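Below you'll find the structure I mean.
The other protein chains are all here in position, but one chain of the complex has been omitted.
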Amino acid sequence: MSIVRAGILGATGYTAVELLKILLRHPLVEVVLATSRQDHGKPLSEVHPLLAGRTSLQLENFEAAAATKACDVVFSCLPHAASATSVQPLVDAGIHVIDFSADYRLNDVATYETWYGGEHPDPTRVGQVPYGLPELFADEITNAKLVANPGCFPTSAILPLAPLLLHEQIQPQGIIVDAKTGVTGAGRTPKQATLFPECNESIAAYAVGTHRHGPEIRQILSRRTGVDTDLIFIPHLVPMDRGILSTIYARPMRGVSAEQVMECWREFYEGQPFIRVVDHLPATKFTSDTNYCDLAARDVEGTLVLIASIDNLGKGASGAAVQNLNQVMGWDATLGF
Amino acid sequence: MSIVRAGILGATGYTAVELLKILLRHPLVEVVLATSRQDHGKPLSEVHPLLAGRTSLQLENFEAAAATKACDVVFSCLPHAASATSVQPLVDAGIHVIDFSADYRLNDVATYETWYGGEHPDPTRVGQVPYGLPELFADEITNAKLVANPGCFPTSAILPLAPLLLHEQIQPQGIIVDAKTGVTGAGRTPKQATLFPECNESIAAYAVGTHRHGPEIRQILSRRTGVDTDLIFIPHLVPMDRGILSTIYARPMRGVSAEQVMECWREFYEGQPFIRVVDHLPATKFTSDTNYCDLAARDVEGTLVLIASIDNLGKGASGAAVQNLNQVMGWDATLGF
Amino acid sequence: MSIVRAGILGATGYTAVELLKILLRHPLVEVVLATSRQDHGKPLSEVHPLLAGRTSLQLENFEAAAATKACDVVFSCLPHAASATSVQPLVDAGIHVIDFSADYRLNDVATYETWYGGEHPDPTRVGQVPYGLPELFADEITNAKLVANPGCFPTSAILPLAPLLLHEQIQPQGIIVDAKTGVTGAGRTPKQATLFPECNESIAAYAVGTHRHGPEIRQILSRRTGVDTDLIFIPHLVPMDRGILSTIYARPMRGVSAEQVMECWREFYEGQPFIRVVDHLPATKFTSDTNYCDLAARDVEGTLVLIASIDNLGKGASGAAVQNLNQVMGWDATLGF
Partner (left out) sequence: MSIVRAGILGATGYTAVELLKILLRHPLVEVVLATSRQDHGKPLSEVHPLLAGRTSLQLENFEAAAATKACDVVFSCLPHAASATSVQPLVDAGIHVIDFSADYRLNDVATYETWYGGEHPDPTRVGQVPYGLPELFADEITNAKLVANPGCFPTSAILPLAPLLLHEQIQPQGIIVDAKTGVTGAGRTPKQATLFPECNESIAAYAVGTHRHGPEIRQILSRRTGVDTDLIFIPHLVPMDRGILSTIYARPMRGVSAEQVMECWREFYEGQPFIRVVDHLPATKFTSDTNYCDLAARDVEGTLVLIASIDNLGKGASGAAVQNLNQVMGWDATLGF
């Protein structure tokens, strides 16, 4: 197989550097382009000193024509709206795009505009783009020109819930996702709220009832399972770099037990290399720096407690993106990991 | 008022040193005794170097007769069963005891023996001892000879829930307490699970469905409000020293709103110096090293999300113990803080 | 004694909130003013949620005339240059000022302008202002109108070194101060370098050879002991909120031993309530949230290893400021602690 030439748009943040770390190990990919509006001209390893000696790339300004010519695939780590604006001409030109932003994840433009504000820059594609969870949307992703890389929290909620809704193991009403994330999830732009002394030695809920990943979880679950849920999603910020633990509360159908839930997952995800149904209680440390999603279930007084652990920068972002590339290209899912 | 002479049993752990820090500032208390089975003979400041120059106490072996003679009040930081065994003769002798263990918290011996194992050393007192939340049991605590200092998690659940059950703001069914604690909650005894590299950069649920604070929460809520709940309680370990954040999910009665919940709390806890009903989302950092319990509520798609933040070593343990002493003695609640 | 009315300029940062926590407990002080250019109009407890329910102050714009009228003492937590500009009229008007900035710490204007840049706003006072270490400059501080509160690193270096230079225990050449600080030392202004994911799980040296506390240490040692040193100072950033540990390497005079060093400190600092010469190896945890400076010395192959531990927000900033106030006023040094 010939080497695929990859570009990264918005290469200065945490998801981009994680993506670079994986791609630099990927046997079938060469990173040929990294862009940044603010830092163009600088060596990539100046912005990410951990890459010293591992890449000689310089950050460039993004230009659609040049990117189209230089790359076979482009990963966009740009913020929402900016991302659709930038990748639209690339998709039109026929190269592969894996978009980390929320621009192409939702089912409809109205929901996008309600939760993200502003007009969508590329509304006709919304709802038509495969959602980048190969465990659930493999067929759509294979050969796709554009893939919507999932949100980190949605991945940790959809992977445990989708099989249980599809197979009627849990009730769609009253699902609660109590999620906990490391601070890289908040991005690398300086903000008082994510300074070390604000986050360290503290845990707090945030964006209660207003986090944009709520509608994403509900819409994708509905898209994949046909079941509408009234799930609520409450995120918390944890003093650690990386990792998401979602503790999900659901009521069983027909007295379904935690053991039956685990069995349902094992069957549904059989052969999937990145889903681990584990007997121990998942900890984010056990999935850190990996593309795994660990799943476990417990019965507690008639409620099913479902626990999912991922690395928000791994299966929650950059690991997922590489897995999506592998799926798009028809490669082995584990290449690069 | 004359100075009260205080003793501390089991003075080598995290709750004991926190208690010492508060008592050393308390204008009406002198600490005259600190015991340890393993470290007796050592200066207290050798076991807790942060106390260097602040106390010249030496750790002693516990002897009931000597403790009775030396102390007006004894705080027991001993483990369950050992605690009741040790404090029983002190209570019989008529001195005041504030017991940090679970021995006198529950309503009945049967529940104790189911969850804690073994025979209760002092079964006749079980169910007769005031539960040490002065905001809810002030009358029983005043002048009490024995007070059961609450568990850390129960404090963070009972304080927000009791007024809402009493005033029929929430339904007693389907209450979920998703709690997150710092690592001091796991004690100072060396265990692999609480080594720095096991806890750091990780979050996990533990004791799912089996944590002993579950029955304590349900029994005390029932004792105080007369309402039986089927509440479930799921604790998580967070990489921080101290703090508990409990995110509680409840269904409202009659469309009660979060604003009405906040109003209910404000009225119920009016005049209570350690309950803060806050407009911002509570973070454990804001209650760290204090005796406060911060409360907030939000409506999310028909579910009430109640958030409580305490310091597990403050209002969750040693702060509560001093507040209880103040209540027992009829002093101002804020002495020592 | 009547209550002293205190104001805080620049009340939104970490040193200000620490100062507030101490002053709110101080029996002879009432905080009557808190200013902020950016956040004036907001309640102080909105900027520092941990103060909820503890103060009803609103942040105000700074005006010299109003501050002079309202306050008996003003603590300035403003940045350098801005601080001297603001406090100059207050000092002229005769109220007490304790200045956290570097504006009045150095011995001469030339050094100030070399290291801090720009013109000094109040050059005639430079070199005339007592340096706020009551253990070393008590007489000058008593009754002073203006006190230069020390830098955090300098405190951790000057306290161990001054007695040893004065009493010729160590050679003035070749002194190395390898210092480690928590992240609050870098302030609360959003910067990429102090985001949680940049600092966490990492230690690094910074400002090697260029940190402004180097000349401060050398000048104050010289001012107090008459000995010029060629000391070098290398700071490191540690993933923790607070604390400074300075490991200092010095060559002994005449085979002076670590035990003799400890004895020299004990004699020199006899009666000083905040200096603890300890037998164990100091850890920042043991001085956290206190005004202590812990000191220990060890002999290692002919080199003296001196270790000092303080809380950068305690004895390194806000604790020192309150201790200075106590000294200025002739109160007991421990009031408020």
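By letter and in written order, the chains are A, B and C; residue numbering begins at 1 in each of them.
Just so we're on the same page, contacts are C-beta pairs under 8 Å (C-beta built on N, C-alpha and C of every residue); 3 or more make two chains touch, one makes a residue touch a chain.
Since the structure is predicted, the reported quantities are computational estimates derived from the model, not experimental observations.
Visitor: Of B:200, B:222 or B:257, which sits in contact with the chain we cannot see?
Guide: B:200
Visitor: Which is it among A:84, A:126 or A:283 that touches the chain not included here?
Guide: Checking each option in A:84, A:126 or A:283, the one touching the absent chain turns out to be A:283.
Visitor: With the full complex in mind, choose from C:126, C:240, C:293 or C:310 the residue touching the hidden chain.
Guide: Here the residue in touch with the unshown chain is C:240.
Visitor: Check each of C:5, C:145, C:167 or C:298 against the chain that is not shown and name the one that touches it.
Guide: C:298
Visitor: I'm checking contacts with the chain that's been left out. Which of C:84, C:106, C:307 or C:320 qualifies?
Guide: Looking across C:84, C:106, C:307 or C:320, the contact with the absent chain belongs to C:307.
Visitor: Quick one: which of A:201, A:216 or A:299 touches the chain that's been left out?
Guide: In the complete complex, the chain left out is touched by residue A:201.
Visitor: For the chain that got dropped from the picture, name the residues of chain A it touches.
Guide: Residues 46, 49-50, 52-53, 201, 276, 278, 280, 283, 285-290, 292, 294 of chain A touch the chain that is not shown.
Visitor: For chain C, which residues reach the chain that was dropped from this view?
Guide: Touching the chain left out of view, chain C contributes residues 174, 176, 178, 180, 182, 198, 200-206, 208-209, 230, 232, 234, 236, 238-243, 245, 247, 249, 281-286, 288, 298-303, 305, 307, 309.
Visitor: Can you list, in ascending order, the chain B residues touching the missing chain?
Guide: 14, 182-184, 188-192, 194-201, 239-242
The rule is simple: only the chains that are shown with their structure count from here on.
Visitor: Examine where the copies chain A and chain B touch and state whether the two sides share over half of their residue numbers (same) or under half (different).
Guide: same
Visitor: Just give me the whole-number Å value for how far the CA centre of chain B lies from that of chain C.
Guide: So the centroids are 36 Å from each other.
Visitor: Let me have the rounded angstrom distance from the C-alpha centre of chain A over to the C-alpha centre of chain C, please.
Guide: About 46 Å, centre to centre.
Visitor: For chain B, which residues are shared contacts with two or more other chains?
Guide: Where chain B meets two or more other chains at a single residue, that happens at 201, 283, 285-286, 288.
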